[in-house]
Structures are given as C-alpha cells and as structure tokens.
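Got a structure for you, written out below as structure tokens; questions coming shortly.
A protein chain is absent from this complex, but the other protein chains hold their places.
Let's look at chain A:
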C-alpha cells in the first residue's frame, strides 16, 4: 500500500515523533572564534572523510580573502565573526521541564497557529517523553521513499553514504567562492538536508511535513542540496510557521537545486525567525544564498513567505541553462517594527526559449524597510527568452518604506521582458468599510493583506497556505493604531 501524505499527517497528529535523521552527538559547543583548526574540528566532529575536510578548508581560504557585501539596502551592526561559536551539537538538552516555564506569549502564538501540544514542546525546547512508536513513523516514511529510490537524509549522512553524489553536485550551483556568506557556509556548515530523486520518479509526497519536524534542531549554517534527475519531480518545503526564538544571531544558509532535463523542483519556504522586539533589539540576521540550475525543459519554482528575521538578505535564483527551461519566483515578504528585508531573485537566461516569472509582494508596517531586488539577465544566445515581473508593495502607516530595485540586462534582441510595479496603502476607507460589516480592524487588515498576497499564497502546498495566512495575520498585529 502506498503511504500517502494524508496518512502520514494523521499518524503525526496522533503520535509523538523524534528527529528522524539526527545522530546523537553529546551536547557540546565550541568556544567562539574561527580559524583553520576550528574548520578541521567541525569536520572531525561530524566524522567526515578527508575530501570534505579539504573542501571546507578551501572555502575557508576564500572566505578569509572576501569582504562582507554592503550593497544591500539594509543597515545593521556587522557581526564579529570571531565572537561566534561555530559548532554546537544539534540535540542540545531541553531548556525547560514543562510548558508552564515557557513564555506565555509564545505559547499563545503556537496555539493560534494550530500547532499541536507535542510540537509546541519540541519547538520551545521542552523535554518530551520518549514514545516507542516515534521511530516507526520516520522509518515507514523513509521506506516509501526508498522503494522509489529516493534518498532523503541529512547532508552529514549523505556525505558518508553517498559521497559520489555530494562530490559531484555540492558547490556546482553555488560555488564556494560565490559570495562572502556562501563561502562562510561552505567552510562551517553545520547540517542540512540532502534529497535525490532518480530518473523519471515523481516523489509521491511533499517532502515537507517530515522536514518541519526537523526544523527545530537545525543549526546556524544550514546546507541543502536537492538533485532531481531527468524527468523527475519533487516538491519540497522548508521552514516552519512557528516562531523560532533562536539564540544564534547569524544565519547563513546555502541551498542548491539541480534540475536535470525535463525535471521539476518546487521549493517552498516559510521563514519566521525571531525578528527582534518592538524596539528593534535582537533578532536574527538571515543571509541566505539559494540557487537552482535548470537543464533542458526543466522547471524550478521558488515560493517564499518571509515574515521573520531582523535583517533578511536573500535572492533565490534560477540559472536557466537548458533550452525551454522555466524559472519561477513567488514571494511574500512582511516587515514590521524595525525589520529590514532586501530580497528578490535572479533569473539568468542562458538557453533558448527560456521563460521566467517573478511575482513579489512586499508588505511593510511599523518602521520597517522592505526592498525588492531582482535581476533579469538574458545572455546573447538565449533567443526568445521571456520574463514577466510583477512587484507590488503594500504600506501600512507613515513610517515604513518600500523599495524596488529591478535590474534588467538583455543581450539578445529577441528577448521580451515585462516589469510591472504597484505601491498601495491600506486606506482608512477600506478599514471602515470592513468595520461596518462587523469585521474588526485587526481582522480587516488580515483580510486585505491576504487578498494582496493571494497569488503567492496559492502557490504554497495547501496545508501551509492556511498556516501562512494565519502567520501573516499574527506578524502584522498591532501595526495599525
């Protein structure tokens, strides 16, 4: 019998679960600082083969020579890279003994997002009773995938078990020296996911529910590699709607997608890292490099809902190398209070008849700054390349900012590039209209924002679309006084 996502969901609702693929490492944390020894120690701690250690060291060498980029429309105090600890065991000890010890505000948010009590415990770091069945959920899930030849495991496991694939593809889309943060990640990445879909296989479930369970334990420097062989299909969701109160201030992840001929990868993200408090203190810096490579007739879709982090720097991109390949980017970025986001995409058209679509929805409230930055590049041999971009901004209040930085470089005269942009403000008249129909202001804003974001929300897998909607609501609470 095929194991469907629906069944898995049911099972997860009724059963406790454990992290599926983390091996137990004794809880320990490296002292702050970064040098070659630290890089070697990380690699050793993870029992990596020598080629991986050398790979990391090479990345570290590049990183030392690089400078932190300053072109983004964000302002923050640069992190002191020598003051950060670059390794801590993923399964650290529970912070609390029971939910009663956890910040009630956080619990309230969990409840409103519809997160189960067990998951609440996991996410807020409360000790969970071990249930015997827990391993079986993960095992049966893995079994279904294995029957199809799909590999879905942690990147550490992949380095040990599937070195030929990792060697071939890691760094093939985002090279070690691609940029400052990518180089740093390449040197010190903690863990992440690896996914391989064999030729002609359609992954029977969203690789999402399972991943979400894992999310609570992922580290600061995540590394993800997804490979879809010829004619295969996979839909992947990372992240979690639950607020992540992470102690780590700096997050620098790298995600690489490889879509071979006729393959399709759908990659959806919901990011809700701690955005800092209402005064703008604290909060996560999120500097992410995400890129996908499309071979002939391949398609990559990025969908993202970004509501968290104090500073976001993120441009999920598509290299449309093969002829007739398709790249898509759908984004909702919400900033409130003192948050800053500089996010968008790059669509690089190399092959003939390549197409790309960009739909970006920026919502700014409070004193936040929200920027869309996008590059559409058509190379000389990319005949008949087409792009459509639409960037809409919604402003709430008088103190926030919305910015759009579109870059267009076309070197082929047959290219067709369209760019549309709108900026609107939630009006008092709209609010009063809703109020008059019995809808309070908070709910009215949620309704208007959800309407504004609908085109992108529709691209998310169903169950996450519902959660994402609630998340937008919560993120913008109290933003209109």
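Throughout what follows, contacts are C-beta pairs under 8 Å (C-beta built on N, C-alpha and C of every residue); 3 or more make two chains touch, one makes a residue touch a chain; residues count from 1.
The working rule: contacts and distances are computed from a predicted model.
The protein name that UniProt records for the chain not on display, among "Putative beta-hydroxyacyl-[acyl-carrier-protein] dehydratase subunit", "Fe-S cluster assembly ATP-binding protein", "Cytochrome bc1 complex cytochrome c subunit" or "Sulfur-oxidizing protein SoxX", is "Fe-S cluster assembly ATP-binding protein".
Of the listed residues A:36, A:161, A:428 or A:477, the one in contact with the hidden chain in the full complex is A:428.
From the set A:141, A:267, A:285 or A:452, the residue in touch with the chain omitted from the display is A:452, counting the whole complex. As for the chain not pictured, it touches chain A at residues 427-430, 432-440, 443, 447-448, 450-455.
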